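I am attaching a structure below and will ask some questions about it afterwards.
Removed: one protein chain of the complex. Kept in place: all other protein chains.
As written, the chains take the letters A and B, and residue 1 is the first residue of each chain.
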Amino acid sequence: MEISFYLVQLLNGIQYGFLLFLVASGLTLLFGIMGIINLAHGSFYMIGAYLAYWLSGMTGSLWLGILLGLPLALLLGYAVERFAISFLYRRDHLYQVLLTFALILIFNELQRILWGNNVHGVPIPEVLAGSIPLTENQVYPIYRLFISAACIVIAAAMYWVIQKTRLGMMIRAGSSNREMVQALGINVNRLFAIVFSLGVALAAFAGMLAAPVDSVYPGMGENILIISFVVVVIGGTGSIKGAFVGAMLIGLVSTFGKVMLPEMASMSVYAMMAVILLWRPQGLFGRAV
Amino acid sequence: MSNEEKKGITRRDLIKGTAATAGLAAASLFVPPRFAIGAQAKVKVGFLLPYTGTYAKLGTFCRDALKLRLAEAGNKLGGREIEFIDVDSEANPAKAPELTNRLIKRDKVDFLIGPVHSGVGMVMVKMARGDQGPITVVTNAGADQLTGSLCAPNIFRTSFSSYQMGYPGGPVMLEDGHKRVALVYWNYGFGKEVAAGFKKSFLAGGGTLVKEIPTPFPEVDFQAYLTELAALKPDAIYTFYAGGGAAKFVKDFAAAGLKDSIKLYGAGFLTEGVLEAQGAAAEGVRTVLHYADTLDIPENHKFRAAFKKATGQEADVYAVQGYDAGELILRGMEAVKGDTGARAEMIRAMETAEIASPRGKLRFSPSHNPIHDVYLREVVKGENRVVRVAVKDQDDPAEGCSM
Partner (left out) sequence: MLSLRRYLPLLLALLALALFPLVGSSYYVGLLSRILILAIFAMSLDLLIGFTGLVSFGHAAFYGVGAYALAIGFQNAEVIHLWQALPLSLAAAALAALAIGWVSVRTTGIYFIMITLAFAQMFFYFFFESPRFGGDDGIFLFLKPVLMVGSEDLLGLDKDSNFYYFTLTCLVLAFLFLKMILRAPFGRVITAISANEHRVQALGYATNRYKLVSFVMAGTLAGLAGFLEAAHTGYINPAYLSWHESGVVIAIVILGGMGTLYGPVLGAFMVVLLQNFLPELTPHWQLLFGGIIIAVVLFLPHGVASLFPKVADLGRGWIGGSPSAAKKVDSHKEAQP
């Protein structure tokens, strides 16, 4: 294989890493920063994709669809937090696991009732529909570059908000010691509700952006759920930077694993996760346990 | 801390609750056998199909089409009324033993129809085969063993074996002039069997397999493989993907600009049920299947119109397979005039049946697997048009079947 082959694979790996970070961003916020185990993350991703399909079909434009869909996702997140998650903060993580597991069942069934069983596509917006030639017979779709760019923007925004703003400080404090923050006079309930809504909206947003590339079908959330957790755990909870690095690492290992070790492709990511956790149980950039 | 008694559940509530639970438990233990007052007991047709999850559409279409066929025959099997029993398999093999058991032992169905998923099919056929088991018609699951090592007189299939999905690909590609081919497929039981069938005919016909690329199931990130294909530069590729994976593969393949340099072929599921999602990316893609929506025979037109009228949806191959299963059990019951006890005669009628199916002529091999024409289709303007008959009367070697 020539060098261009490996270069293109490198590009594939990096781009996959960007996509993974985007898809896992909602979980990074909820699980990584807030410590909430949200198994329904894949369901929110799926809901985002279906919203994109439905709204862009109605309005004829993906942008309008996303614009209309985001407030809906925020509302959904708020409702889930207020009516379910908020009762579980004081309790063991176990209950979050179980409750969000039940949410998966519920959302799957709701999706079936609302939108049926077919596989749907969402057309790529005209302005992004072209491609860039890479090699003599392979081109690169511009939309994928757009997704990568969106990911970088989100990553930077998340990092800045969490690390450099007052809101971020409150979030980080609230997740490590809720009572103390409350004692300092900050409305923790509202804070957590806002953050949870943002996390859900991020997951949905990723689903909306990825819909033109991924297609929209029942059960699509399952595929990204586990890998999203792996991203956050490898990167280390509490760290946006870690999640970013984790996503990149997985993107590269997964891509090159497929080419060099095809039999072990599925296991390679989990094996890597096991090795990293052996060495550093808190993940690459996580807070020390 | 106050000394107050916790309110909460009172004694009365507890007694009520316990009584209710006990009552429910007791009632469930003694489910009365369903007797029909009058002439004959109803014939029980049990479905083990996925009604939820990724394959929900396939399960629903299969059941609806079978019901349609029976409705066309006056909703009677051999002159008897029918009772339908639905069980959602969720396409989950871990649940299959329990669910199959329910249909066979508790509900005591006369006919067992399904499933979609091959893993579920393996369990179902293993449990149903034998003199005590119901007459079983497999309406989608393609695992070769179902009419191979697990074959039995009471097991029929109206769908296909994975061999029949792969084998016709070889002659098709050679006839189209592609000698250097790569094989790309989802690496799990069904995909592997399709690939094996393809390799057998393609290599025997003198083709060269440039590379065999099994991709992890159910992952749908194909970029690395597309890049590999671009570097290998085969004339064409033969693929197996289905559902969301098929939609993505075809779209990604086109998006990578490979459509012009590498011809895309596949087992039929590559373009079944996903054409709307694939859009322009699917144009020109050729696939091999025992059915095509646009098949121009009167039985097909009649069927499609009836299905559309009954369900409001456009039929597809999964519906056809269910429809043919309905026809098959109708024939069986007709031959014995509704007497489900006359098994040998009913089976004889079923295995010698020649059905004018929407797919063309359908008959059955000694292992009760379909023998049907396999078509080469090409996507033209968003629909699968038949190019030619790829293989006439495609059979299946039924390895390991001792019938």
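The criterion applied here is as follows: a contact is a pair of C-beta atoms (placed from the backbone, for glycine too) under 8 Å apart; a residue touches a chain by one contact, two chains touch by 3 or more.
Computed from a predicted structure; not experimentally measured.
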| item | value |
| --- | --- |
| Contact residue for the chain not shown (choose from A:L7, A:M58, A:A79 or A:L94) | A:L94 |
| Selected from A:L103, A:I147, A:M170 or A:L284 as touching the chain missing from the view | A:L103 |
| Contact footprint on chain A, counting only the chain that is left out | 31, 35, 37, 39, 84, 87-88, 91-95, 97-99, 101-106, 108-110, 113, 226, 229-230, 233, 237, 263, 266-267, 270-271, 273-274, 277-278, 281-283, 289 |
| Hidden partner interface residues of chain B, rising order | 1, 3, 5-6, 9, 11, 14, 17-18, 24-25, 28-29, 51-52, 86-88, 92-94, 96-98, 101-102, 105-106, 118-119, 122-123, 126, 143, 145, 187-189, 192, 216-217 |
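As a convention for this text, only the chains that are shown with their structure count from here on.
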| item | value |
| --- | --- |
| Whole-Å separation of chain centres (CA-atom averages), chain A against chain B | 34 |
| In the complex with chain A, residue positions of chain B that touch it | 52-54, 56-57, 60, 213-216, 218-221, 223-228, 230-231, 233, 243-244, 247-248, 251-252, 255-258, 260-262, 273-274, 276-279 |
| Of chain A, residues touching chain B in the complex | 1-2, 5, 8-9, 12-13, 15-16, 108-109, 112, 116-121, 123, 131, 133, 135, 137-141, 143-144, 213-220, 223, 254-256, 258-259, 262, 265-266 |
